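Dropping a structure here in structure tokens format, bear with me for questions.
A single protein chain has been removed from this complex, and every other one stays in its place.
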Amino acid sequence: MNKGVLGVGVVVTAPLLALLLLNIGRNPSAIASPLIDKPAPNVRLKNLEGGGSLQVSSLRGKPVVVNFWATWCIPCIQEHAALTQAARANPDVAFLGVVYEDSTENARGFLAQRGSAYNSYADDEGKAAIAFGVYGVPETFFINRGGTIIEKYVGPLDDDLLRERLAAVRK
Amino acid sequence: MKPEVCLTRFRSPLIALVALSAMAGPGVLAQEKPRLDPEVIAILGEPDPPQNALDADVIAVLGRPEGTVPSDENGVNLRATAIGSKLRCPVCQGVAISDSPAGMAVKMRGQVRDLVAQGYSEEQVMLYFERSYGEFVRLEPPMRGLNVMLWLLPLAALAGGAFLVLKKSREPLKARPGSGTAATAHDDDDDDGIVVPKAPELDTALARYLERVRRDSGTST
Partner (left out) sequence: MSASIGRSLVLLSLLFASAGAVAAFAAFLKKRADLTTLAIRAAYGFAGFMILANLWMVQALLRNDFSISYVAQVGSIDLPVWVKVVSLWSSLEGSILFWGGVLALYVAVATRSLTEAHGWARPAAIGVWLACATFFGFLIAGPAQPFGTMVDVPADGPGPNPLLQNHLLMAIHPPFLYGGYVGMTIPFGLALAALMTGRLSPTLLGTIRTSLLAPWSFLTAAVVLGGWWAYEVLGWGGYWAWDPVENASLLPWLTATAALHSAILTERRGVLKGWTMSMVIASFLLTILGTFMTRSGIFNSVHSFTQSAIGPTILVFLGFATLASVLLLGFRVDLLQPDGELERGASRDTAFLAQNMLFVLFTFTVLIGTVFPLIVEATRNVQMSVGRPYFDRMTVPIGALLLFVMGVGPALPWGASTSAELKRRLLPPLGLASGFLVLALGVGIRSPWTLITLFLAGYAAHVTLFEAFRPARTRLKIRNDGFVKAFSQDLFGPGLRRLSAYVAHAGAVTAFIAIAVSSTGSKSVERTLAEGETMTFGRYTLTLEGIENLEEPHRTSLIARIGVKKGDTVLEPLRPMMNQYRSQRESIGTPAVRTGLIEDLYLSTMNIDTNSRTVGLLVMINPLVSWLWIATVIMTAGGLLALFSSKRAGRVVEPARDLQAEVAR
């Protein structure tokens, strides 16, 4: 029995196998957002219609929901109704839509057709998407009155999910 | 005018300006240009042109640029490309933003260029993206904490391996009884490619036996 060989063999292979075993089930694309419990990025968002813009920091004092969406994104279209309704039912919360990787015309067309209860903004240079660390759509950020992001939700929202989060964001 | 003189003469308007900016904070940048005392404008000139919206967030995260503003567009491009090769495209699989044709990658490259053009240093640019996307976005992990192992382990392996090789190649030659049965015919360096099969095809156990016989009978060459 060669203890040295056995030792080296175990030391080299056992940790590697254990590591792989522990990682079974890991989803490499599920990246946690580093912005949780951090101040929301203070970006300037351009209005979809006409000129003018909105600075995110100007909304401080109210809870804010920032929803990134696109017309080519099916789940975004699905969650549009729930978001519109939640915006109407919760006037104390500021809802914002930000168009991601899509043209202003497409967005305007969609909103004209489907209606909306809150403003959507253009982000042609992608600065808002980058600042918020957006990977895809839909992604929704929940910001409290103090301007801190308390949650990033990836995927389409529905009424129940929204209700829970709006309660949390008001605290 | 010498700077010291400038400061003492215009101390009060300078203090006023600093106090104004400090109090106004982000709100200032949110609305139109700050209303400045005409006297201040007359002395110090118009304030800088309104910066674009990026800066509100950038300044909040990074503060002032710590690098130098590149001298021309070529300089901007060179630096931006270098930084771009170290930033991971978050929507692609493992490529740098400088290598990806994806829409978000193009936009991130534009962002990097903006920051570089304003004079932000490489580390600042990386920090800006790390704020939004986390450590994940750095293709070369920063040397902090556990990441040190990424460098230490290979270096340790190199040192260990080199030591082993040197040790094996420096061990004193044991008394070679006739160089054993292996490779007597091969120790010459004129390896002209003809591998003389050991005649006969000796098995290792037999070889050792033969070796012992040779040693015992004193017929080693």
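A and B are the chain letters, set down in written order, and residue numbers restart from 1 in every chain.
The working rule: a residue touches a chain if its C-beta (ideal position, glycine included) is under 8 Å from a C-beta of that chain, and two chains touch if they have at least 3 such contacts.
All figures in this text were calculated on a predicted structure; none of them were measured in a lab.
Peer 1: Tell me which stretches of subunit B touch the chain missing from the display.
Peer 2: Within subunit B, the residues that touch the unshown chain are 85-86, 88, 93-96, 99-101, 106, 134-141, 145-147, 149-150, 153-154, 157-158, 161-162, 164-165, 168-174, 176, 179-183, 186-195, 197-198, 200-209.
Peer 1: Which subunit A residues would touch the chain omitted from the figure, given the whole complex?
Peer 2: The list for subunit A reads 1-3, 5-6, 9-10, 13, 16-17, 19-29, 31-32, 72.
Going forward, only the chains that are shown with their structure count from here on.
Peer 1: Could you state the distance in Å from the CA-based centre of subunit A to that of subunit B?
Peer 2: Roughly 29 Å separates the two chain centres.
Peer 1: Inside the complex, what are the residues of subunit B that reach subunit A?
Peer 2: The contact residues of subunit B facing subunit A are 26-27, 29-30, 52-54, 56-57, 60-61, 90-91, 103-104, 107-108, 110-111, 129-136.
Peer 1: Where on subunit A is subunit B touching in the complex?
Peer 2: Spelled out, the residues of subunit A in touch with subunit B are 31-35, 38-39, 41-44, 53, 55, 57-58, 101, 125-127, 129-133, 135-136.
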